[in-house]
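For reference, the structure is listed below as structure tokens.
All protein chains but one are shown in place.
We call the chains A, B and C, going by the order they appear; numbering starts again at 1 in every chain.
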Amino acid sequence: MTEQQDFTISTLGAAKIPSPIKLSKVADDLIANYVTDADLIIPDHYGAPDAPKSYRREDLLEKAGPREYIYFDPSKVHAAIVTCGGLCPGLNAVIRAIVMCLWNQYGVRRITGIRYGYRGFLPEYAIPTMELNPEIVDNIHTLGGTILGSSRGGNRVPEIVDAIERLGISMLFAIGGDGTQRGALAIAEEIEARKLKVAVVGIPKTIDNDLSFIQRSFGFETAVAEASKVITCANVEARGAIRGISLVKVMGRESGFIAVNTALASSDVDFVLIPEVPFDLYGDNGFYAALEKRVLANNHAVVLVAEGAGQEHLKASLGCDASGNKKLGDIGTFLKAGIQAYFAEKNIDIGLRYIDPSYIIRAIPASPSDAIYCARLGTNAVHAAMSGRTKCLIAQVNNKIVHIPTAVSVSKRNCVSPESSLWRDVLEATGQPVLMLNNEPKLD
Amino acid sequence: MTEQQDFTISTLGAAKIPSPIKLSKVADDLIANYVTDADLIIPDHYGAPDAPKSYRREDLLEKAGPREYIYFDPSKVHAAIVTCGGLCPGLNAVIRAIVMCLWNQYGVRRITGIRYGYRGFLPEYAIPTMELNPEIVDNIHTLGGTILGSSRGGNRVPEIVDAIERLGISMLFAIGGDGTQRGALAIAEEIEARKLKVAVVGIPKTIDNDLSFIQRSFGFETAVAEASKVITCANVEARGAIRGISLVKVMGRESGFIAVNTALASSDVDFVLIPEVPFDLYGDNGFYAALEKRVLANNHAVVLVAEGAGQEHLKASLGCDASGNKKLGDIGTFLKAGIQAYFAEKNIDIGLRYIDPSYIIRAIPASPSDAIYCARLGTNAVHAAMSGRTKCLIAQVNNKIVHIPTAVSVSKRNCVSPESSLWRDVLEATGQPVLMLNNEPKLD
Amino acid sequence: MTEQQDFTISTLGAAKIPSPIKLSKVADDLIANYVTDADLIIPDHYGAPDAPKSYRREDLLEKAGPREYIYFDPSKVHAAIVTCGGLCPGLNAVIRAIVMCLWNQYGVRRITGIRYGYRGFLPEYAIPTMELNPEIVDNIHTLGGTILGSSRGGNRVPEIVDAIERLGISMLFAIGGDGTQRGALAIAEEIEARKLKVAVVGIPKTIDNDLSFIQRSFGFETAVAEASKVITCANVEARGAIRGISLVKVMGRESGFIAVNTALASSDVDFVLIPEVPFDLYGDNGFYAALEKRVLANNHAVVLVAEGAGQEHLKASLGCDASGNKKLGDIGTFLKAGIQAYFAEKNIDIGLRYIDPSYIIRAIPASPSDAIYCARLGTNAVHAAMSGRTKCLIAQVNNKIVHIPTAVSVSKRNCVSPESSLWRDVLEATGQPVLMLNNEPKLD
Partner (left out) sequence: MTEQQDFTISTLGAAKIPSPIKLSKVADDLIANYVTDADLIIPDHYGAPDAPKSYRREDLLEKAGPREYIYFDPSKVHAAIVTCGGLCPGLNAVIRAIVMCLWNQYGVRRITGIRYGYRGFLPEYAIPTMELNPEIVDNIHTLGGTILGSSRGGNRVPEIVDAIERLGISMLFAIGGDGTQRGALAIAEEIEARKLKVAVVGIPKTIDNDLSFIQRSFGFETAVAEASKVITCANVEARGAIRGISLVKVMGRESGFIAVNTALASSDVDFVLIPEVPFDLYGDNGFYAALEKRVLANNHAVVLVAEGAGQEHLKASLGCDASGNKKLGDIGTFLKAGIQAYFAEKNIDIGLRYIDPSYIIRAIPASPSDAIYCARLGTNAVHAAMSGRTKCLIAQVNNKIVHIPTAVSVSKRNCVSPESSLWRDVLEATGQPVLMLNNEPKLD
């Protein structure tokens, strides 16, 4: 962590309205207290020796939660919720929590769902909005996906702010990934430029769990659990055939967290390929030779590849998608063909199965543990917006729910460090070579 | 059913050895009785008016179960088990039941697993066999797949019978589909020609549930349950996108039972395409036009296609695979491209997801209901072989486990009749057009 | 089956109105045909030799399904649905199917849910009814229980018929067990006496699967699957302790089908106790001695007891509940105390765990296979009522959905025969003594 981070949260103005939520202000009366400005969290700085000895206010993260005074008069609030990008377990649970907290705790009665991502704001699509209330959202957390629908792109900022003005929206909850949050920030800046009083609060969504500063992204754990079931099947298939090889592709555009955790959870994986760890395909130390060795020794192998792995082996750049994400070549079908060809040339009969379960994994409902997390994120997003905070995200840091400035969070990504104990555990669990590079570093 | 069927079961000779299984021979003593030659089952002939008024012995099916006298001396039996073809939920449960019954009830102590299908018999593969006993198989029914491994083809009859002689096998249990059972019959005939005393009993395996005369094939119900979960995800994906279409391919080479039952179980499917019901792609009454109409009306659609559907739209014959099954073109990726192109030409933006969950579906363990069925099939296969029966299959007919001559069973396949109440229920559940043909029959 | 059964179905009058459902009347046009009076099913008569050589019309069962002509004008129909008795997986799926078929296929627009069983008809409870339509029932099959609520008793016939008149109901669908169907029959007879034109069609519900003439009751398979999971846990508990004994009680008031099938599905059960097979507790051949022997040999044991088992060991008659069912003593806690005392007296330390999962088992949603069955029962109940049939049940016989006169079906119950292959399989799977009676019959 470098010194330049400033974790100060922007606000629309002073919070002067007494909150309708009644909490205690004294300790030890068995009743929860309001969160105050003194509730601050130290960001991640494990390894005490090199940790800073003291902190400035801007080095610390605000704890999320209900404040004694709020900025908005609940009777005048018109809240809007939008979900963007690919599906992720828990989207509906977040939507539900936002609606429940607005309605039941603050008494807000005007809540609008923007449908199909930012496109739902654009007149050209003519998509009607959806009124939200507790009855509508009561059971949605038991369903996968998002009742609002989603889409990529569409973050044409001035037009969106036009729509926000037209609809009279006073707070926007934007649930989505990096691109979405960058969009939300631009929207908030345009709102500021127009001198509007609209809070924009983001709930970061990345099934890949690769947000920097953020301990855990919702849906990630559910995705790993579902992917583990697929690995069990892949292993059954591989063992059922003569020299059976199962190749499974999972999500992970720029980070291998899903692949890594799935391999650790299932213990049936022989090779994990992730974007953070480069590998050669050919040569004595390459992946194909390692795979051959394993298959000849055990008669079966399971290979788990993150979608962003090995992009260096694929064709030249493919541009970006509507959300501004780099388009990836399909490493799954590429490896499928490559393995097939490698063993054909060696005249070794194999039984190769390729499994791509992405749509199944991302469409299931949140696990109980993720459901709790989603509920807390949604609730605290409401507390943040009601208190007038804006241009911030809600996320967990050091096991606490905090506010993070959007600008800080989107500035970089989290990765699996090849030198971490996490990756070390994967190497142990799979038994794969430490590095599958032909000129790898040597350990004495 | 035509008159020519002869359900008489072949035997190796007279069963003269008293069974080690002690059962009752009198009614009403609260103890189960031996099955006798008088226990016969009428094959399927629903619709009484046209049912035969009387039956000859050869029109009726033998009930399976333990006989008072058996053919083999258990202390001299060497039993072998082989699993062939694609994976199917319940294979391990059948293996377990065979081993448990041989060992615990008859006292057989020599049981050999032939590995990777019929190829496991062939010297060129040099695959060691696997000794089986209750300890080894105790928990295998909780795992998907087959501990023996499987493969297609390899049914080179004389070499297999050479191996049977060499190993001193006295009974062979062949678990597999049509091709496997045809192979088993040829093996039994070669055994007969060589005047060996080896019983060959088949347990039919077809995840497609398309065996004629047979009420239900093991693993089918489990497959439908798993496919239903995939449909739930497919529906979530379709509803999550603007004009979202999810296309799911499931097993069903020549019959659409899995697709049909999955659609009925999940109620989220808009179109079911099966091999038994032809459909046009283009034209006013074709599938693409119907899909367009549905997507424009509802903003989403789920299409479920059996792998053998619409083969008439694919390229010319592709030959056969190692088991003698006709090679099919891939209707899934064909339709994926076709739908994409159709809507592109119409300039309608869609969000198409293609899901092929076959390897996941077939690799899961048997559901409890299938587990019971597998256990009963395996146990009764042992009773059949011990009594000297051969060239027969074990299966359920009219809710009873019976013996069926292999020759009769492999003579034809079961299909979804487009005029059945089953298909009528699908049309109601999906709301799809009765026939998607441009010159379809008219109902007045 | 005795000769006296008469399977003729009562009707309200001639069906003269052309059905709005358009089906074919000719074969081989790829379109399903109407069901006609010639579609008849032979009831269960396995074991051909003693089967009747010919059948009278009243010996045969009508096939269920849509008729060409119906009795009711759909535009005038007011349908009502009631669910009675204990919960059972699939109730909501049946409700859904009835509503969907009435609305989508026949165009009925007035459908009323009677809440909390027959009590919902009684003015003293002042329970409002619930309007039903496709939107309300669309997803209910994914939830356990019944959206209508349920209760026992309340079948005060004249008052119910008063309510039926008052509400202007023209068809009543009664989903429930024996007591409910007897109530439905009495209601239908009172309706007849008052010369009203109201169809009463029952969908039999018994999680115990003990309906006579009926192949399978909905929810049963789901219950077995859930109970099997509990057995897995019970086995883990038993094996985890020194001389661990897990005692599990499942449903089965007068028949042991759930216990028997659960034991077969899970293969971890050591003793199954069911109402149909008497057992002694004490003495050399009694249950406690057998349990002691097993626990000392294996160090653990799992005992599965149906709630109706061993009632002879419990206190004198406890009367009947509100549905007219005999009240049972609690064999579970009785055996728990008995086992505890037996081993205490013998000075043998055991670790006994008692598990009663009934409320969990019966509250889960239907499995896919049960969901299909529920959908078919509900749909065919509508076809029956629309055609003017009354005083009948919808159920599966010989793998076909049929109409059964209510009076015939409630006349007796189905049981696990101690001499059946089903019970024989349980004895094999558990290894428990053939009979745990001190003066048991001897096998030579």
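The rule we apply is simple: a residue touches a chain if its C-beta (ideal position, glycine included) is under 8 Å from a C-beta of that chain, and two chains touch if they have at least 3 such contacts.
Being a predicted model, the structure only gives us computed values, none of them experimental.
J.: From the list A:17, A:136, A:328 or A:435, pick the residue that touches the absent chain.
T.: Touches the omitted chain: A:435.
J.: Among A:107, A:123, A:158 or A:368, which residue is in touch with the absent chain?
T.: A:368
J.: Touch as defined at the start, partner being the missing chain; which of C:17, C:30, C:136 or C:233 qualifies?
T.: Only one listed residue reaches the unshown chain, and that is C:233.
J.: Touching the left-out chain: which of A:38, A:126 or A:297?
T.: A:38
J.: Going by the touch rule given at the top, which residues of chain A touch the chain that is not shown?
T.: The list for chain A reads 22-24, 27-33, 35, 38-42, 45-49, 51, 53-55, 60, 65-66, 101, 104-105, 141, 215, 221, 224-225, 228, 261-262, 264-267, 277, 367-369, 371-372, 375-376, 379, 398-401, 418-421, 423-425, 427-429, 431, 434-435, 441, 443.
J.: What is the set of chain C residues that contact the non-displayed chain in the whole complex?
T.: Interface with the chain not displayed, on the chain C side: 87, 116, 119, 125, 127, 143-146, 149-151, 230, 232-234, 236-237, 239-242, 246, 351, 353, 355-357, 359-360, 363-364.
As a working rule, only the chains that are shown with their structure count from here on.
J.: Counting C-beta pairs in contact, which chain pair ranks first?
T.: The chain pair with the largest number of C-beta contacts is B-C.
J.: Of the other chains, whose C-alpha centre is the longest way from the centre of chain B?
T.: Greatest centre separation from chain B goes to chain A.
J.: What is the distance in Å between the mean C-alpha positions of chain A and chain B?
T.: 42
J.: Find every residue in chain A that makes contact with two or more other chains and list them.
T.: In chain A, no residue touches at least two other chains, as defined above.
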